[in-house]
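Note that one protein chain is taken out, while the other chains of the complex remain in position.
What follows is subunit A.
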Amino acid sequence: MSAITIIGQGPAALLAASFIQEVQQDCVIVADSEGSLPLWSGSFDFHAPSDDISNPWSLLDRQPLMLPAETWAFLWESLVGFERAAGIPVAADIPSHNWWTITCTGKSKSVFVVPQWQYVQKTFLPVWFIGFQGLADSMADFQCHTYQQQTGVDAGFHVLPNPTPWTPSWGPIRWASYMDTDEGLSWLLSEIQKVAPEIPKTWPILLPQVIGRRRAEHNLQALTTALGQMVFEYPLVTPSLGGMRIRDRWVWYLKKQGVPFLTGRAISVEKGWVTLADGRQWHSDHVIVATGGILGGGLEVMVDGRLRDPLRDTVVGRMPPGRAIDLYSWGQPADYGTPEMTACGSQCGGWDPNQDGNGGAMILATVWQSLCRTGIFSNLGSCNSERSVTHVGK
C-alpha cells in the first residue's frame, strides 16, 4: 500500500496529507470520525498567551517547539496556499500581527489566519450585530452588551424573526442549508432591509455564522452589494459552519489530488503494520498519527488517571492526583519512541492551545516535525533548524 499512512482526518492530518501530495508522494488517510474542524470556526491561531497577545512573531521563543521565523513563515504560507488551492477564501498575505474577532458572547478574541467570511478587526470599532430569534447561539442583545462593556465602543443589534419554514428543530446546519437557497437569501436580505435605516452606514453588519454551507461567500457578497454596507459572519459554537466549509473543501481538494480516504478505526500500529478493527491490515514505511489526543480519541484516560495510547497499548503517563487541569498538554512525544511512527496535532504532548492560543501553530509545527522525520521535506526546506523536540505533559 502507500508509503505513508495518516491516521485521523482532523486539521493536522489534512495538512500533513497536503504537504505529502505536494511532493507527489503517496499517502492514505484512515479515520473513524470526522475530526475537530466541525467543532470550531477554522481560524488558525498563532500565539496569544494571556499575558501578551500583541504580536505572535515576537514570541517565537515561547512556543513549545522553537523554529526560526523563516520556517514559521514557510509553514503559514503553505497553509494559506493549501487553503486557497482548496477554494477557502483566506488572504494571500500572511498576517504580521494578530486580529480581533468577536465571539457570539461578544468577547474579543485574538486570531491569526482567518477566512474572509469571518469578521476581524485590528482595533475595536463600532459594529452592528444581527441575531436570529430561532438560533440558540445567536444572542445579539447579550453580545452587543458585552462588546460595548468590554471595549467601550458603540454597537447596536437587531434580532430577526424566524422565516416561515423554520421549526424548533433548526440547528446551525439546517439554517445554513436554508441560506444556500435563493429563498433563504431573499428572506435574509428583506429582513435586514427592514431594519437597515437604523444601522449607521459605515458600521459593518455581523451575522451569525450560518449564512450558507456552499454559498456563504456568494451570499455575503450579495448582501454587501445590495445593502451598500460590509457584511460578515461571527463564529458560533458547534456545529461550526466555518470549520465545516473548510473541512468540506479541503477534503474534496485532497481527494481530487488522488489522496484516498478510508473509514475505519485503527487498533494497532506495529513495525509499520496498520491494523483496523474490521480486520483490514497493511504495511507502510511511515505512519503519521494525527489522532487528536484525549479529545480526538487518540488517548484514553483510565479510571486511575493513566493515559493509554490504544494504538500501541502503552501508557503515556499518569495524571497527577486531583486530576490534570491542563490535560490538553498531555500527549505522545513527536517521535513516538519508535522509528516508523510520528505524532502530530493534538496527539503531541507539550502544547496547550487553551492557555496559549496557539492551536493553529501547534498543528503547523507538529506536522512539520513529523514530516521532517519522514524525509519528505528534503526537497522543500531544511529540517535542521528545529531545536527542542520532545514533550510529554507541560
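The rule is short, and it goes like this: contacts are C-beta pairs under 8 Å (C-beta built on N, C-alpha and C of every residue); 3 or more make two chains touch, one makes a residue touch a chain; residues count from 1.
Note that in this section contacts and distances are computed from a predicted model.
Not shown: a single chain whose UniProt protein name, out of "Fe-S cluster assembly protein SufB", "FAD dependent oxidoreductase domain-containing protein", "Potassium transporter" or "Lactate utilization protein B/C", is "FAD dependent oxidoreductase domain-containing protein". Contact with the chain not shown here comes from a single listed residue; of A:23, A:91, A:136 or A:315, that residue is A:136. Note on the undisplayed chain: of the listed residues A:103, A:116 or A:257, the one touching it is A:103. When you scan A:297, A:317 or A:333 for touch with the missing chain, the hit is A:297. Checked against the full complex, the candidates A:8, A:115, A:156 or A:353 give a single residue touching the omitted chain, namely A:353. Only one of A:168, A:197, A:228 or A:279 touches the chain withheld from this view, namely A:168.
As for the chain not pictured, it touches subunit A at residues 39-41, 45, 50, 53, 103-105, 107-109, 134-137, 139, 141-143, 145-146, 149-150, 168-171, 235, 237-238, 293-295, 297, 300-305, 319, 321-325, 327-328, 353-355, 357, 359.
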